[in-house]
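A protein chain is absent from this complex, but the other protein chains hold their places.
For subunit A:
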Amino acid sequence: MRVGLFIPCYIDQFFPEVGIATLQLLEKQGCEVVFPEKQTCCGQPMANTGMEQEGKKIYADLAELFSDCKYIVGPSPSCVNHIREHYDIIEQTEAIRHLRKNAYDLVEFLVDVLKIDHLDASFPYKVGLHRSCHGLRGMHLSKPSELMCDIPLKWEKVLGLVEGVELAKLNRSDECCGFGGTFAVAEEAVSVKMGKDRLADHLANGVEVLTSGDMSCLMHLQGIAGRQKSGPRIVHLANILNGDKL
């Protein structure tokens, strides 16, 4: 199964280990993974600031790069959600339609397409799951606490396949961490306060390692924890699922 690996810009530049884990994990699952090296970004930073018109070329180029992959998989619900929801502003070429239909977040791909029921990984820690908003409410990788209906818990399911993971219960199970792209800078005070509160919730519940499918949220939380010189260890889900050690 030919899978195109989509690595968002900031993961490429700052968190290569997340990309590596994603690649290795997919290969272990028997996927033939290709990585088009010309990719840069999904265009979300511009779009979320109101400048989606400026991102049209980025959208079209990205779609072209992946046009011969059956699936396109990236370790970032936020970017994948953006591709699905907001690539409606350019001409819906074959390539664009293909990308929007076949772009998956890593965890979603593992659960919905590969239907995994086993992982060769162990992670003996109390883990706090940050249910990032775009994955949660945009893609329903877990159940938002506001909704009163049944939604399969995909993040929780994959974590449950890792030996030794003890999933922490949080006081606020799915509140936003306050990252929000350019929001993090434009609304610095609220953003940081939200992040501090998220960290405090995890700490109060004995979390040793905080994880999430979205590295951008983690980058923000890690930044605050780093400045405060306190907080749990922070690790992307892909690394845990890949069996990486702390």
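In this section, contacts are C-beta pairs under 8 Å (C-beta built on N, C-alpha and C of every residue); 3 or more make two chains touch, one makes a residue touch a chain; residues count from 1.
Just so we're on the same page, contacts and distances are computed from a predicted model.
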Per UniProt, the name of the complex member that is left out, chosen from "4Fe-4S ferredoxin", "Xanthine dehydrogenase subunit D", "Protein translocase subunit SecD" or "Spermidine/putrescine ABC transporter substrate-binding protein": "4Fe-4S ferredoxin"
Option touching the unshown chain, where A:Leu25, A:Val111 or A:Ala184 are the choices: A:Ala184
Sole contact to the chain not displayed, among A:Thr93, A:Ser145 or A:Ser230: A:Ser145
Option from A:Ile11, A:Val209 or A:Val235 whose C-beta touches the chain left out: A:Ile11
Where the unshown chain meets subunit A, residue by residue: 7, 9, 11-17, 19-20, 23, 35, 37-41, 43, 45-55, 57-58, 61, 86, 133-134, 136-138, 144-149, 172, 175-176, 178-195, 197, 219-220, 222-224, 226-227
